[in-house]
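Here it is: the structure, laid out below.
The other protein chains are all here in position, but one chain of the complex has been omitted.
Letters A, B and C mark the chains as written, and numbering starts fresh at 1 in each.
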Amino acid sequence: MLSTLPLFILNGLFYAATLFLIASGLTIIFSVAGILNLAHGAIFMLGAYLATLTMLTGDIRLIIITFIIVPFIIGLIGLGIERGLIKWVYDRESEYQLLLTYGLSLVLADLVRMMFGPQPISASFLLRESGVIDILGVTYPVYNLIVIVVALFVGLLLWLFLDRTRLGWIVRACSFDREMSSALGVNVGLIYAFTFFLGSALGGLAGALIVPSTVAMLGMDVNALIESFIVIVIGGLGSIRGAFIGSIIVGLVRSFGIYFFPRYELAFIYIIMAVVLLIRPRGLFGREYRRV
Amino acid sequence: MILRVEDLAKYFGEVRAVDHITFGIDSGTITSIVGPNGAGKTTLINLISGALKPDSGDIYYNNINIKGMPPYKISKLGIGRSFQIPHIYLNLTTLDNVLVSLYSIKGLTRSMVRDSYSFKDELSRAEAILNMFGLLEKKDMYVYELPHGDRKLLDIAMAFALNPKLVLLDEPTSGVSSREKRRVMKIVDDAIREQGVTALIVEHDMDIVFSYSDKIIVMHQGKIIAEGVPDEIKGDKTVESVLLGGET
Amino acid sequence: MAETRRDFLKVTGAGIVGLAVGAAAGYYLAPPKIVEKPVPQKPPEVPKEPLKIGVITILSGPGALLFDPGLKALQMEVEKINANGGILGRKIELSIKDSGGKPENSVDFFRRLVEEEGVEFVISGSTSAEAIALAPVAEQKKQVLIIEEGTVAKLFEEVDTNPKYVFRINNYDILDSTSLAIAMKKIWPDVKKFAVIGADYAWGHDTWDILKGAIEKLYPDMEVVAETWPPLFSQDFSSHISTVIAAKPDVVALVLWGGDLVTCIKQGVQYGLFKDIKGISPTGGEYVWAAGTDTPDNLLMSTRYYFTYPPWDKWWPNREFNLEFHNRYPDSHGGWPGFNCNSSYYAIHFLKAAIERAYAIYGGWPTQEQVTEALEGLMIPGPGGYRYIRPEDHQSLGYAITGLTKQDPRYGFAILDPIEAVPPEEMAPPPGVKWKDWIKHWGEEYL
Partner (left out) sequence: MHILRSIPKEYYIPISLGLLFLFLISFPLIASRYLIFLLSLALIYAIWALGYNFLFGYTGLLSFGHAAYLGVGAYTVGLLIARVGIKSFEILFLAAVLTSLGISALIGYLCVKYTEVYFALLTLAFGEFFYALAFKLYDITGGSDGVSVPYPYLFGYLMDTKLLYYVVAVLFVILLYFAWKVVNSPFGKTLQAIREDPVKAEFVGIHVKRYQWYSFILSGVYSGIAGALYAPLFAHIYPDLFHWTTSGEVLFVTLIGGHRMFLGPVLGAIIYAFLRSYITAYTIYWPFVLGLSVAVIALIFPNGIIGSAYSFIKERYFSKTVVSK
């Protein structure tokens, strides 16, 4: 175990990386617009499928652009969903917002099936081309490291954006108090739209990043949704930092859990959630949850 | 003495919301607590009613130490309370709002099969209370349809439905227009006298305080700085400066 | 008369316990139930209207990858049959339902198809859970049900031990593993330490149990050094792979399918899993098509039918089936028919042959019972060779295919080459014997 210890840590971080990207999108939308977007998993899946389009070409320039284009397109889709549908339900009971996004998730997932068919799509050009390195005598794919670094970088950018820019400050203000912000002359509707753009783009980026090392397949939305949801609960609803730490915890526990308790992998994430909630009922970095 | 508070303290971190205070309330009186914002008045009410657990000290109600008891037990002992912002059941009718208190105090809340309006005693009692608070005509209205003044009254009426010996009223007239204030306070005062209830009132409006109270307690920064009948307090210079300083 | 009397008693019973007076009324007023169809004096004419056949399969969700090509093959065959005049002159109409893999949907559809839409036969290409849910309903409704997949051994061993109306076309779980074990013994006779990455659900555990049982017979001193059980439809196998590598086995069994297998192989290659460790995978043969050029050579896989076997030059039905499928659906599933397509072919052709056979015997459009009789022991040619339905347990068996993967630029993916096809008789227990008893005495001749 000792010699492969770094490997398991890296595996855990790799898992955490995509989970963090999905979860941060979910949590931003939740904290600002107050919507638990059940369609977020489908958004992530859509990102993965769209990315296969360019990745299958094997053109390296095109593939690198993918990581900008796909999040942008997915962001626009998120924006469209917000402006077209979700805009109308902000003042409804939150359960009906759930119902709407649940319907949307079915629709989006089925659109993917209509467009891409039922076969899993494997586009591993990047994974292959980025090669492997040797870590303490064990082979490790470079692409996994890239994913970890990108997620860290995106996390840093998010933090800088929310903490150091005016727009980020306004976004955070909206998440604290909607009425106050609108009283201060902030166009809250616009901020919500932007939030959906940003959150969906993060989900799309996660999809594009994960595709080379896995396959785009139907059903990947369901697991992604529930796992990222649990991550943001562990971290504390509405907290990017919480999503960050939460995904690392889930990633590492899963990675080592597979080694020590391989038969119970199914239950890991729920056990983590139950333990965290029993110790810290509001999650690790949660503030008081309010119904907006 | 129906209520005795001894050396009661509650800190929120560095803030000493209630700082080792001691006082008593005689049965059948109306006692008002005044003081600037943040003096610890509401915290005191919360401590007595069980919403908060004190850090130290004791609260004796009819010689029972109720310190640390959960609110539902304290209310069953006969201490009712109202809130600064009315806590009422918005999507129930006015009548139901009061009835729930009655079921609770009569131990009927476990009754699952009988229709809630088939308990004639409780029904007539609820209507009597609503009548007392001038809400009888609105008994079948949903509460979200009520104006603010009525909501305040209903909030208090729900406490009175518990058949309490002691009521803790947290700013019964706050948010009510100045014209309405007198009406609301008159109704509350009548109810207190009629039911023979002891009352502890947190109030800002000094006119109301001076005209209805038997005794006034002045709090400042968690401490009691003066205590006495209205006439004594009126002349007190330190009280005046505190109250004026706090109010602005 | 006995039936109506029983109904009446039923009513009284219900009434006595006071559950429902109304229930009594409902029962009493209900038209008398026709329980047994009257034996016709002369065989019924062949009806003029089209022959409706219900198809319950999985077209949404991750399971669709297997059944979508199967449905395409079925539609292709039906078109061909219709172009040649249908079955006894009746054109076939398919009523297709997508269960999404949920047994409750399947049962709902089955009832709807039979009771509402009046289909005469039902073909089900679905999961094991669905097969287990459907079989008793079909038996109870006395309705022919042809199961294409649902390959769980339990179906005829425990759930439907004496099948009358239920038939299963495809090779089932036992053959996937036993044939794989034998092929492994031939190629790698000296391996000892085994590890498994298995999908954590019934099929994964069943298949590993069978495979382990077979391996224990062929390699008496085998040991299992690592087991990992990722949930179905995982996206990341890196920790499982690392766990397996750390345990240093000789062979790793990938008991996965679909996208899971592709992902696991892709990531395995990157982690150097197959550098020192040999890979085997029951049923993996065609799933690796989706991995394209990522599949390494020399992974040993089994499958239930492989498009290159029997060789096209020696067995024209296979060539014809493959070329036609490929021309029609070049984008589906690597462009070649998989084992579910093969089952679809047999399902519809078995039905056709059975109806025609029963017609020849009884001289009219056959009843459900006559079709079941005709299906029992029926043998027809098809893409995968001759296939036979065992009359005892209604299981049809075909060649169990094993082979080593080998990248082939003609296809753009790894094919199995060379192929070893094992006759099914040695690979599965005889009718009425449970595999757990059977495997105790199996395989001695191979040692």
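Quick note on the criterion: a contact is a pair of C-beta atoms (placed from the backbone, for glycine too) under 8 Å apart; a residue touches a chain by one contact, two chains touch by 3 or more.
Everything numeric here is computed off the predicted structure, so don't read it as measured data.
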Displayed chains contacting the withheld chain: A, B, C
Which residue of A:68, A:107, A:133 or A:156 touches the chain not shown here: A:107
Residue in contact with the excluded chain [from A:135, A:226 or A:253]: A:226
Absent-chain contact - pick from C:154, C:319 or C:357: C:154
Residues of subunit A in contact with the chain not shown: 85, 88-89, 92-93, 95-100, 102-111, 113-114, 222, 226, 230, 233, 237, 263-264, 266-267, 270, 273-274, 277, 281-282, 289, 291
Hidden partner chain, residues of subunit B it touches: 49, 51, 70-73, 75-76, 80-81, 83, 87-92, 96-97, 99-101, 103-105, 108-116, 119, 142, 144-145, 155, 158-159, 161-162
Residue ranges of subunit C at the interface with the undisplayed chain: 9-10, 13-14, 16-17, 19-20, 22-23, 25-27, 29-30, 59-60, 96-100, 102-105, 107-109, 111-112, 115-116, 128-129, 132-133, 135-137, 140, 152, 154, 159, 200-203, 205, 232
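By our rule, only the chains that are shown with their structure count from here on.
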Arrangement of touching chains [line / ring / star / complete / other]: other
Chain closest to the middle [Cα centroid of all protein chains]: A
Farthest-lying chain, centroid of Cα atoms versus that of subunit A: B
Euclidean distance of C-alpha centroids - subunit A vs subunit B, Å: 49
For subunit B paired with subunit C, centre-to-centre distance based on mean C-alpha positions, whole Å: 73
Interfacial residue positions of subunit A with respect to subunit C in the complex: 1, 4, 7-8, 11-12, 14-15, 18, 110, 113, 117-122, 124, 127-128, 132, 138-141, 143-144, 210, 213-215, 217-220, 223-224, 254-255, 258-259, 262-263, 265-266
Residue ranges of subunit C touching subunit A (in the complex, touch as defined): 59-62, 64-65, 68, 200, 226-231, 233-236, 238-240, 242-243, 245-246, 258-259, 262-263, 266-267, 270-272, 275, 290-292, 294, 331-333
